[in-house]
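A single protein chain has been omitted from the complex, and every remaining protein chain is retained in its original position.
A, B and C are the chain letters, set down in written order, and residue numbers restart from 1 in every chain.
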């Protein structure tokens, strides 16, 4: 195995769950070593957290700028090679842009930016550079999602006519119905979260899964969102009609008021010759439907799976892996790219996925505000 | 037990599955005795089938008119009391109207009529008369669907904010992709099937389940349908956005090209305080969700169920009943009404459900053809 | 269709669930007409119930003897042809024996008799006669159980090495822990129920499913039963080890104190080349396992199913049928046999199944009482 890749982390300190998810994912396949970063904008918390997770103080920085400067001062053989951006959403763009410009690879949490315009600027920067940019649409890292993509690519479904992706949660119920809480929670504040809550936070994952698994691009959408209360400024539920082509249609269904739902992501794709269904809460089952044969249930780790699916499974069949392992698969793919090794398309989402995701979010809101009309997704 | 109700049947002869479903359902609770009818417009088939199922020839009629005349000639104590209409859709209206006008109770397959206008005329006729009119939206007969309705009525969910009903099948794939077959199948011929295939045949069930379980009325809809081929005249897939009120929204998702799906009806209802989910293919499970407690799984036959749910269960818990039993429950409710016994709202769908269903179908097509705009459901 | 078969019923009156199950099952496929019987040993209840279900009084009899005499007085073309025995267990033998001796076909609830000796006498009587004897092991009537049998017969599993059948219920908890109730419930009184409660009532179904689906015969068993309280006279739980041959083994697991279980019957059969699994509470799914291919899920009504499975399915895929339909399939098979039509082995359990079942019950108790030793099942 090549030497470990030197990884820095921006954000994700304290009790941050996203921080824990990324750190563990980075460690799982022995590819990365965390060398430093900025875990918090408050110095005490930053340095305290670094110590807690066993990092030396000398590569913990006050902020992004000093990190970039500090690392560039180090010899190339010691310098941080890649940074994971786990900061609040509105800081993603500036951080990613700076890192790219100074030659660092980037692993970025979604949403990639807060606007489509920023997304395009970032894309241009990535294209111009030689850096690897991985966007952590975590769910694409599940072996059975990858299997789905490969089976579709291999033509199992024939021409696709229908896609239906759901992302239902119920957690916002505890905030949204309380007039005080809904005024003060950052998720519902456009200044902090961008123009959309439900589509921006979760709907975009469902959208991404459709394009990831089918390899198709959604051409236009019509959205109907729900803000639930007159004084609430952001969508917390919505349905988006999709057109891939004149006769291939679909739906993104997304909600944060689907009471009792936890992380209810599902995707169904139907083609002339077959269908495929997957549910995130039971991620190790892929349901393969056909017009005339019994349903098959694919599970990870079997010889019948595709190479990219097997590459994302560590243990034999029947030993359930989960979301940490899915994220680790994305880190694994990014490591290959960073090292210049061969990797397959689909091992990690790219800046292109980020561009399309930002267009989906902005266009969903636009469609809704214009009175539920069709608008086109931009590239 | 009171004497058995004398039942006539229109249509449903030969290998008709719907005929078998109704006959068995009628017999299951010992309420009905089949006395005669018209099983086919061809006399040989008609009389042959009647003999096959053990009916005496003297009450098998050439057509509806002779049946009405013949039965009116009989003394009231022997006369047919109710007739089940299982004929092709385009004949429903005329048959039902005549039966009502002559004082027969009616059990009618869906769609109730082929147009909204006919539905309104039928409604007027029913209202003016004293007859019982039951529309066989079979799925409302399942004990757990009834349980869902009762729990919502009792306020378990608090204010409802989101509904999502699906009816996915894949059977039309075997026809639709073949240019010859799609030209010649009656389901895809507007002359024979009315203006809609997918919404008219199955989408309307999903719509009905939403109104049945929640007790709410959908105010307006926006539909996007899929005709799949330029030469195909009827929708075979579509999504319909629903507005119940400004902040209560929903979806009807319906497809006949969802490859490999069999009879995939699901309904999810989410309110401020809870959620309820049900799937037709596993009809004896009702999933009860809450913001903070473990999910509960309700099953039929338990003391914890509502009266109307228990009334629809014949055996102890763990002995699965199915769709024949669901239909039998509708016949049971209709029998009570016919006998003038006390029954609960919801024991059978009524002409009102038929009116709303026909409006849903027509308005779905209208919304689609106008370019996916909002249109109002009429009463 | 041939004329309907004239069916009489012994027992099953009042609120009897088993009575309802048999009556509905008899009616479902238009094969039988119920002509009379003895529904209760109390005349008022007997005649009252007959009236309730719409039977004429003249063929309701005081007891079995007068029924046999009365029916024999009728011309053969009107005479009862078959009788269903739904009386308490200890009356099965005498009733069946008399009916057989007088030339009536018999449909008998299980357990067939109360002792193995009686079972053998009954078998001899059946063999000597020309009558059809059907034992209602209802679960064999499910289409997917029949499919399982056919797939095994066709060699899908190769040599079978392991069988595991479960029948878990929890209902006796409400009686067994109460010293008064457990003394007075008839199920726990050997005088009324025979020597075994758990094995006799439910374990025997699990045993039967093993022999029915595999076509193999269990050679010897070793049982460990649980009586739970020193003053309780009958087993309410137990595990029985099975030997089919030296290297093919298995288990019957049975319990009435499996708290919260409803009617938890499962069967798994594993062979050199594949495995099959089925669960009664979701009867329309058959899980087909292999060493190296994805699991398949068979469902009823598809062209890929065997003839005998399809014969037991009335509606298209996705329309769940249940236990009434399973019982109706057994009645359908018996009807064919009674009419002298061609039918397939397995369409209904026979007196032979009853003999083996009674041996299983007696030998389970014998093995347990002798200190959990191996004993042989007799034919």
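Assume a residue touches a chain if its C-beta (ideal position, glycine included) is under 8 Å from a C-beta of that chain, and two chains touch if they have at least 3 such contacts.
Since this is a predicted model, take the numbers as computed values, not measurements.
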Where C:216, C:289 or C:310 are the choices, the one touching the absent chain is C:289
Filtering C:37, C:143, C:194 or C:275 for touch with the omitted chain leaves C:275
For the chain not shown, which residue from C:205, C:253 or C:314 touches it across the whole complex? C:253
Residue of C:239, C:329 or C:350 in touch with the missing chain, whole complex considered: C:239
I need the residue numbers on chain C that touch the omitted chain, in ascending order. 157, 161-162, 164, 170, 173-174, 177, 222, 224, 226-229, 237, 239, 241, 247, 249, 251, 253, 255, 257-261, 268, 270-275, 289-291, 295, 372, 374
Footprint of the hidden chain on chain A, which residues? 1, 3-4, 17, 20-21, 23-24, 27-28, 30, 33, 51-54, 169, 171, 261-264, 280-284, 299, 314-325
For chain B, residues in touch with the removed chain: 288, 292-299, 302-304
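Basically, only the chains that are shown with their structure count from here on.
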Could you state the distance in Å from the CA-based centre of chain A to that of chain B? 42
Hunt down the residues of chain C that sit against at least two other chains at once, touch-wise. 299
